[in-house]
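Just one protein chain is left out here, and the rest sit where they should.
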Amino acid sequence: MDFRSDNVAGIAPAILAAIAAANAGSASSYGEDDWTKRLQSKMNELFEREVAVFPLATGTAANALALAALAPPWGLVCCHRLSHIEEDECGAPEFFTGGAKLAPMDGAHGKIGAGDLARFLDGYGFGVQHHVQPAAVSISQASECGTVYSVAETRAIAEVCRRHRLALHMDGARFANALVHQGASPAEATWKAGVDVLSFGATKNGAMAAEAVVFFDPARATDFLYRRKRAGHLFSKMRFLSAQLVAYLEDGLWLRLAANANAMAERLARGLASLPGTELAHPVEANEVFVRLPRPVRERLAGAGARFHPWVSAGADAIRLVVPFDADEARIDRFLAVAAAAQAPTP
Amino acid sequence: MDFRSDNVAGIAPAILAAIAAANAGSASSYGEDDWTKRLQSKMNELFEREVAVFPLATGTAANALALAALAPPWGLVCCHRLSHIEEDECGAPEFFTGGAKLAPMDGAHGKIGAGDLARFLDGYGFGVQHHVQPAAVSISQASECGTVYSVAETRAIAEVCRRHRLALHMDGARFANALVHQGASPAEATWKAGVDVLSFGATKNGAMAAEAVVFFDPARATDFLYRRKRAGHLFSKMRFLSAQLVAYLEDGLWLRLAANANAMAERLARGLASLPGTELAHPVEANEVFVRLPRPVRERLAGAGARFHPWVSAGADAIRLVVPFDADEARIDRFLAVAAAAQAPTP
Amino acid sequence: MDFRSDNVAGIAPAILAAIAAANAGSASSYGEDDWTKRLQSKMNELFEREVAVFPLATGTAANALALAALAPPWGLVCCHRLSHIEEDECGAPEFFTGGAKLAPMDGAHGKIGAGDLARFLDGYGFGVQHHVQPAAVSISQASECGTVYSVAETRAIAEVCRRHRLALHMDGARFANALVHQGASPAEATWKAGVDVLSFGATKNGAMAAEAVVFFDPARATDFLYRRKRAGHLFSKMRFLSAQLVAYLEDGLWLRLAANANAMAERLARGLASLPGTELAHPVEANEVFVRLPRPVRERLAGAGARFHPWVSAGADAIRLVVPFDADEARIDRFLAVAAAAQAPTP
Partner (left out) sequence: MDFRSDNVAGIAPAILAAIAAANAGSASSYGEDDWTKRLQSKMNELFEREVAVFPLATGTAANALALAALAPPWGLVCCHRLSHIEEDECGAPEFFTGGAKLAPMDGAHGKIGAGDLARFLDGYGFGVQHHVQPAAVSISQASECGTVYSVAETRAIAEVCRRHRLALHMDGARFANALVHQGASPAEATWKAGVDVLSFGATKNGAMAAEAVVFFDPARATDFLYRRKRAGHLFSKMRFLSAQLVAYLEDGLWLRLAANANAMAERLARGLASLPGTELAHPVEANEVFVRLPRPVRERLAGAGARFHPWVSAGADAIRLVVPFDADEARIDRFLAVAAAAQAPTP
């Protein structure tokens, strides 16, 4: 009953098998191998256009490198106040961009709104040398509150971006979970809605350590290989990164894993919501449940071995439950049973 | 017969097995797992003192992060002109340090000499605000020419460093190969000889992607966790990095693999040296052979499917042959047979 | 009637004369001259202790270099949302620190409160590798709203800083104006109240281009000379910077100039406040007046040649009036007369 994060889970069996399979014979290093070529083809197919794909091993690297490609050192990147790039990357975007600033914005349930963004940018001092210059917007899909931007919401944000010539970045650490919720195609959810660059996450959803930065316009990616290398993110045995991603995409594995996590999160949320004294802090649209629970329930759960983090930004008595790709009904129901027992009146 | 680099090889079976073994159950993320704890213990034991260990996935990350911990933005890092940090990391040291300079030095067979270093530093403008300030020396073990600093050579360099209050970094991408050649203990080869920080490499010698920065004085490592995180090099599922390194060290696997590579390189070198018209460009002390070969021999080898890189810094007709951890006598002898046949007078 | 900024004014005659006086004979460059030595003595005397003084030419350089000496690249600097470092320096603090973040805070009339600061820091994730680490607080004296931190307010902030081991920086672009308002000694207003580093401004108050970073603990300044040089802020003919500052301090010139500006600002504020339909947006404690004026008044003033900037952060109908060091009653009264005439009912 470990719900601390999706990254407490291990590797999906098919992905581990792909690593083993890739371990046959010698292969060209630094991305000149066949697995990386296959990954490129698969991504082109997936997104229905030619894209530029760069395998990486961490989400922070993907986000920070992507933003560095979009914002100059005097750039400003708009994002949600709770976003990973603002809160949880120890200043990686600032490091990689050479000192760009983030403009954290408010917005319900972890999402920024196109209207708020427009108001901010319409009043901004573009071209004034005293001010950093807005260069990009970054949205998290799914958000840090477990919610999902609809395609329409993404498109509305993209339109504001276009109007002010900003690039739109999507932090897709939980992109698969969001996509499953949306029911949209990868292309519809991204470039067709105006996204310029995607941090395509796989680690949280079953990979060992594999992400990719996907540029929908390869022309934007010209210098990316130098940025990646000088950041120490070019893997010599890259086939093992690419193999993970290939297996992840093969036969829809990524969507099946995400669909399971989402379904288990929904089951968990439904069960908790039915208990007296509990309240969901955010809609459950991906694989995260933010719920306010009475202290006795939290304590009983902890006592029974359940693991989770308190989450004060969702309320003083709130916890975050992240459901991993390999959760099953038994695990969820065990957790719910403990919670229900804690709620029952002691006779 | 792929001798292009050690990183065209795959994963040693025991290391792959460790990744699979680590994939059991959930585990705390970001280094709070048991594998990482075991790695810390193993490293303490290996180096006969308490060290601070940070698992990473690439050698460039290890080197650049280590140097950033040792040199301020206005620092100068002395290194060999052919060193990886100077030649092959696309400016990663400059990026991570915030703009420190490297001072490339000459030196026979890829090694810098304590005397040259002393001459350079004795004449340097320490404390003069117009000049970057010498902060560290970095030596590659084994060097880019496949040679190895003796313990005495390392100690002599360290003494110069101490005199001028510089830190000594060792790029140990091929540390195992060097150690096998030296016959010294890990402690003797490093901190007992005056090394402050080691980039401990495993990827080239059988890991999938695993390195570690080892601080022999943990007090120097205080801020390293922030540097690592903001560089995107903190792995969420870190157990899979640590498991590779644990398996690498277990039962002396790392030394066995390196001993094999070194032995095969020596066999290769001996065989080539016995052919007419060939000349070794550097002593063969680790797993690399730099050899000048007549063009017909090079062409015959290439025609027979052998793969290797030309290496102009070792001579116009030189090639580099890197022997991977899993090379065997058959592969070496096949290569030698082709070379010998090419040398034979055509009747 | 130019009230756009204090920097539309020129050079105070005594300071210009000092530049001319310094232009006698040759002098050692880069700060080894006599004027710079005199400046050092004067500053020691002024602050009643040995300080480390670094002359500079712009306030942005002073602030950004000072902060870089206090915060590492993964540092967080708390400041007011309206502060110059956050709003008007195009990311200079981020550039000089190598990517540190600013944490903009709210607070009435441009000042942050010790209580808010304590709440923020008490709840902060110190030591957590995912988060940038609070390293410094920067307060503006006088603030961007023309208000002044009392010595007690400064001390309260400093106490919070000490508790969490943060350094306290004071942006003293209008330090003289603040000091005149406080009636405190330079020492009382700074290090005796817990300030670690001061950006000592002179440009806005009559210098041509002269500021100084003052470290109250010279040990913090060890590396500052390298930072200054590599930022291009070491002047070869530094005597001309130092001469400005020496003249500025001589015979209390700086306080006389500031006292005049403050008095004229107060006269202006009093006059405006007496008119119907006007409202001061902030208390007038230094040389700036933020006032909401009916549109006809603003238009009449502009029509009469008065120059000022609209200031939306103080209200939709607000303007900022900055009173330069050389303002006199005639200029103020002329402005007031125009404003009064605009208010008068048209017969």
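A, B and C are the chain letters, set down in written order, and residue numbers restart from 1 in every chain.
Please note the rule applied: a contact is a pair of C-beta atoms (placed from the backbone, for glycine too) under 8 Å apart; a residue touches a chain by one contact, two chains touch by 3 or more.
Please read all numbers here as calculations on a predicted model, not as lab measurements.
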item: For the chain not depicted, the shown chains it touches; value: A, B, C
item: Residue of C:18, C:39, C:57 or C:221 in touch with the missing chain, whole complex considered; value: C:57
item: Hidden-chain contact residue, picked from the options A:109, A:169, A:227 or A:282; value: A:227
item: Touch criterion as defined above, residue of C:7, C:150, C:185 or C:313 at the omitted chain; value: C:7
item: Hidden-chain contact residue, picked from the options C:208, C:263, C:280 or C:304; value: C:208
item: Absent-chain interface as seen on subunit C, which is shown; value: 2, 4-5, 7-11, 16, 19-20, 22-30, 56-65, 89-92, 94-96, 203-204, 208-209, 226, 229-237, 240-241, 324
item: In subunit B, positions touching the absent partner; value: 73-74, 87-91, 94-95, 97-102, 123, 129-132, 312
item: Residues of subunit A in contact with the chain not shown; value: 30, 72-74, 98-99, 129-130, 132-133, 223, 225-230, 234
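Operating definition for what follows: only the chains that are shown with their structure count from here on.
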item: Chain located farthest away, centre of subunit B as origin (C-alpha); value: C
item: Subunit A-subunit B separation of Cα centroids, rounded to whole Å; value: 35
item: Approximate Å spacing (C-alpha centroids) for the pair subunit B, subunit C; value: 51
item: Junction residues of subunit A - those touching two or more other chains; value: 89-91, 94-95
